[in-house]
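== chain A ==
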Amino acid sequence: MFFDPERDSMKATAVGVEPTPLAPKEVSVRQNPALPSFCLPALQWFMSQTSGVTAALVATADGFEIASVLHQTLSAEKMAAMTSSILALGEAVLAEAELSDCQNVVIESRNGMVVMLAIGDPRNELLLSVIADRNAMLGQVLWAARRCCEQIRHSVAPLATLN
Partner candidate 1 sequence: MADKLTINVWSDSQEERSVVRSMLSILSANTGDEWHFTDSPSADLLLLGSSSIEPQSAAGTAHVVARFLNAGDPPPGGDTLTLTRPLRAMPFLDMLNEAARRLRALPAVQAFSPTIDPTLLNQFQPQLTFAQCMRDVRASGMLRPFALVGADGAELALVNLARAAVSSISGVGELHTQLKTNFVRFEPRTVRDWEQAVVQDTPQSLDVLCWRTGSSLADWNGLVPWLSKNEGYRMIGWPDFGSIGTDSVGIKLSALLVKRSLTPLQLSAASTVSFSQVVSFLNSASLCGLLASAPPAQARVATRLAPAPERLSMIGRLRQKLGL
Partner candidate 2 sequence: MTVGQEYKIIVTGTMGAGKTTAISAISDVTVVSTEAANSDQAAYAKASTTVALDYGEIQLDGGDRVRLYGTPGQQRFSFMWGILAKGALGLILLIDNSSPTPLDDLGRFLVAFNELAQSGAVVVGITHRDVSEGPTMAQYHEVLSSRGLGLPVFSVDGRERDHILLMVDALLSSIEAFE
């Protein structure tokens, strides 16, 4: 199933939640209670679409978990922090190489992979982290992960404009 922004955007009403208007500037993105519900459907869609994916997580740029689908033996808090560190290091390495705008970092191992992406929403700077086993194919994971990012960007956009 291809993701169609028109058809598949998670509208708040479809999920049964009214969009929460953001309070004045002091309320941090992370504390907006609606944010997880805007992200979870995208994560669940992604996982159902892509073979081999065993976990997915959305984090803030400074390493807090927003939403996650993962096995309980894994720590979402730790993965969120690590995702933040790795992508920040990626950005630093790119700067050293006179390149810019880190898009993703791929960590491949013998029995699986971890892919970390910058979701690219302009306001919140959210990150996506994906864990996959040996059945996954990197190309497919990246493609679906990018669609997932697009979906999250669309869902989260209404929140951003209120800020």
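In picking the candidates, the idea was that all candidates are chains of the complex that A comes from, given by their letters.
Here is the rule we use: contacts are C-beta pairs under 8 Å (C-beta built on N, C-alpha and C of every residue); 3 or more make two chains touch, one makes a residue touch a chain; residues count from 1.
Nothing here was measured: the structure is a model prediction, and the numbers come from that model.
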Touching candidate - 1 or 2 - for chain A as found in this complex: 2
Residue ranges of chain A touching candidate 2 (in the complex, touch as defined): 26-31, 60-64, 77-78, 80-82, 84-86, 88-89, 91-92, 95-96, 124-125
